Structure formats: C-alpha cells, structure tokens
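Omission of a single protein chain aside, the complex is shown with its protein chains in their original locations.
Up next, subunit A:
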Amino acid sequence: MVRESYRQQLDGLLEFVCGMGQLVVEGLNKGLQAIRDHDRALALSLEPWDDTIDQMALDIEKKCTDLLALQQPVAVDLRLIVSVFKLVTDLERVADLAVNLGEYSLVSEAFVLVPKEQLLQLGKIASEMMNDSLEAIRTRDVARAKQAIARDRVLDQRCWDLRTEVLTQIIRRAGHANTSEQAKKIADNTITVLWSIRDLERVGDHAVNICARTIYWLTSNPEFI
C-alpha cells in the first residue's frame, strides 16, 4: 500500500534522526570524558567518528528530498520534513563541537585555570539538554522540548560565571609569569578553556534549536524558532 509505505518512510526518517542524535550525544560525552581523563586515544577517535555523523546527515537530507519529491507531504508531515532538514544541521554541528572538545583535551594542562569539575558540570547540562531534545522528538513531547529550552538560561548563566572565573584567574596568574614561556602557557590555557566554555554554550543553543523545530513540527508554532 502506497500510503502505508509513506508512513513507514516518515517513521523511518524519525528513527534515523533519533539514532543519529543518540550517536551525537555519545560523541559529546566522549569529548567530555576525554577532558576529564585526559584520554588521548578517546580524543583522537572522535575525528573519524565525525565523518560517520556527516554521512548520516547527508543520508537524512537525501531521505527528506526523496519524500518531498515523491510524496508531496503536507501539514504535519511537511512540517516534520522541513524541521528535520534544519535540525539535522544542529546535530551535525554538535558532533563538530564534540570533536573540538576532544582536541582541547589534547592541550597539556589546559584545564588548570579553573577546576575541571566545573567545566564538566557545564558539559553535563549541555548533554542532558541534547538528550531531552531527542527524547522530545522520539516521544513527540512538546512540554519536554519547552523544558529543555528553558534550561538554556541556566547553562548560559553558568557559562558566563565560569568565564568570569577564568578571567579572574588570568589576571591573578599573569602577574606571576616570570618568563615569556610561562605567559604563553597561560594564554594557551586561557584560550582553550574559554573555547571549551563557548562550545558547551553552543551545544545548548543547538539543543534549543532542535527543540524549537520539534515544537514547530508538532504544533506549527514558530515562536521558538
């Protein structure tokens, strides 16, 4: 039956998106783990993994294009496909950020400026937001998507606080740098930590985007986009 096959394709698309999302969250967690354990091998494993994610994103775009061309979806089905088109980019970007986190973990002593635990706390929130956004898709749960969006303020505030803390530490430590070598080390550490904070904040932003598209798909409400 043609329409039954169409519905199966739509369900399959959603399943594929959730599957890709699950892998992205796993990658994000590995990036955080690499920072926590200073695990070089784990960090290096993320780069080839990202190629797989990129290919999955392309596969999803192809599925969307086929559905648009062959099934002429309308209403909720059309909104689903348009939303998937957009949110797959967010998933792919989160994977890139996970690779970044792995790379930052390779910089020796990168996380001496502030307790590593504080950075990992940010990572935990960002990872949970991603999980919630995917769960909202899987269970078609608008309330859960809205909760994840609301949580972004908490993440933003924590990122800001930690950034302030890093700057305080720089000012304190810069005065103690006796050689240009020491000053360079402090600068490298500063940049790496600030980039890590920025990337985790961006993971939260991508989770918000995914939730906003999910709400649009399910309700046609574009308010959060």
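One rule holds for everything that comes next: a contact is a pair of C-beta atoms (placed from the backbone, for glycine too) under 8 Å apart; a residue touches a chain by one contact, two chains touch by 3 or more; residues count from 1.
Here, contacts and distances are computed from a predicted model.
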Original post:
When you check the chain that is not on display against UniProt, which of "Na(+)/H(+) antiporter subunit C", "Adenylylsulfate reductase", "Heme exporter protein B" or "Phosphate ABC transporter ATP-binding protein" does it turn out to be?
Top reply: "Phosphate ABC transporter ATP-binding protein"
Subject >> Sole contact to the chain not displayed, among A:77, A:103 or A:141 >> reply: A:77
Subject >> Residue among A:6, A:49, A:85 or A:195 touching the omitted chain >> reply: A:6
Subject >> Touch list for subunit A against the chain that is not drawn >> reply: 3, 6, 72-79, 220
